[in-house]
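What you see is the complex with one protein chain gone and the rest in place.
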Amino acid sequence: MTEAPTPLWEVFIRPRNGLAHRHVGSLHAADAEMALQSARDIYTRRGEALSIWVVPSSAIVACDPADKGMMLEPTATKIYRHPTFYEVPEEVGNM
Amino acid sequence: MYAQALDQKDKSAEPQADDAARMERFQARIDAEEKIEPNDWMPEAYRRTLIRQISQHAHSEIIGMQPEGNWLTRAPTLKRKGQLLAKIQDEAGHGLYLYAAAETFGVTREELYEQLLSGKAKYSSIFNYPTLTWADIGVIGWLVDGAAIMNQIPLCRCSYGPYARAMVLVCKEESFHQRQGYEIMLALCRGTPEQKAMAQDALERWWWPVLMMFGPSDRDSQHGETSMRWKIKRFSNDGLRQKFIDATVPQAQHLGLTVPDPQLAFNAETGHWEHGPIDWAEFNRVLAGHGPCNVQRMRRRTRMHEDGAWVREAAAAYAAKKRARAQRPAA
Partner (left out) sequence: MRPSADPINPDRRAAWLIRLGDDALMLGHRLSEWSSRAPTLEEDIALSNLALDLIGQTRAFYQHACKLEGGMRDEDGLAFRRSEHEFRNVQLVEQLNGNFADTIVRHVLFSAFAYPFHRALSRSHDPEVAGIAARAGNEMAYHLRHSGEWLIRLGDGTAESHAKAQAALDMLWPYVDELFASDALDREMAESGFGADPAQVRPAFDSAVERVLSEATLERPPAAPGHRGGRDGVHTEHLGHLLAQMQYLQRAHPGASW
């Protein structure tokens, strides 16, 4: 008999101040407090964190790669958003 | 490792007219060293191979805690006790990272456990050998972890993103394990004659099983070629085995230990150590469940799973009560 799954959580840690929280992995826990403690016990054993976030995996909404054309590709042609698109005469120097 | 929030229809059930074209694009991405991520299209065989390989890897980490744990309460000094406990704890962590990587395919950890407990899923045959003396703890760190690292470093570049990322974490943490083992061996080899004999005996019992860890010879390996093409595997079994032997023999010499292979000889022309024949009948016997500890390891794992059921039920029941209380309107 397969047991009912224990909820999955995603773990994010801030390695040091000034940096954003970064996804480091996931774990299973029945509730938020246990998830936070497990995150501490599993993902910060070597002093990796100054701050820990846990988020229920089910709360994350992801885009479908099948929609890549619609969701992510239209920006590829908007090269004018990048500084290298523009020409600055050499004698003007860096800008 | 990854959220499964994306609501995917069971695409494998629908016949895909353009499978050949998808397959071609898929292979092109892999050839270009692009990583495959959980929600990307992938051939069913790629998915199945990876679930099998990653979960076997996870099971090996978890079962591998047992032979070392056998000496945890008998570690000879406080320092060694702490090191060994930290190492076994890392293995639990590695099992967890790997289960999470397998779970990105939508299979649950509970299902993976069930496959292990029912005997459907395998784990590394090395953990079906007993740890009879303290020197076995040294040899496991030095040789078993040494062999594992050699297998695992190439996997950090595996084509499947979550697996590759898990392996980066594993390899980073694993780096002290082999040193810890070698240090134990050094202490024994510099110690009393009894300790030295203990070290030699352990090397003799573990040497051949460790060479078998790299898997069957390339001539007999079933999964090799496709796995190489998909970059799930990056080196051949025999190639890694040779690399391991070349690295290890000088380390054994430094300890003053004799590798139990009368045919072992250095070939100055190739620069490699050539070894005697591996007893693949033994490998197959252990893999088929007839090793010294297969039954013991599985019984222990099953018992632990059963003994913990009431605790997991309590945690789930408490979480449900708490949710219900939060939803109840304040009186």
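Order of writing sets the labels: A and B. Residues in every chain begin at 1.
By definition in this document, a residue touches a chain if its C-beta (ideal position, glycine included) is under 8 Å from a C-beta of that chain, and two chains touch if they have at least 3 such contacts.
These numbers come from a predicted model, not from an experiment.
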Listed residues B:30, B:54 or B:96, member touching the removed chain: B:96
Residue numbers in subunit B that touch the chain omitted from display: 62, 65-66, 69, 72-82, 85-86, 88-89, 92-93, 95-96, 99, 134, 184, 187-188, 190-192, 194-195, 300, 304, 307-315, 317-318, 321
Residues in subunit A touching the chain absent from view: 6, 27-30, 33-34, 37-38, 40-42, 45
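Definition applied: only the chains that are shown with their structure count from here on.
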Cα-centroid distance, subunit A relative to subunit B, in whole angstrom: 27
Touching residues on subunit A, where the partner in the complex is subunit B: 2-6, 8, 10, 24-31, 34, 42, 45-46, 57-65
Contact footprint of subunit A on subunit B as seen in their complex: 1-6, 8, 37, 39-41, 89-90, 93, 96-97, 100, 103, 108-111, 113-114, 166, 169, 173, 309, 312, 315-316, 318-319, 322
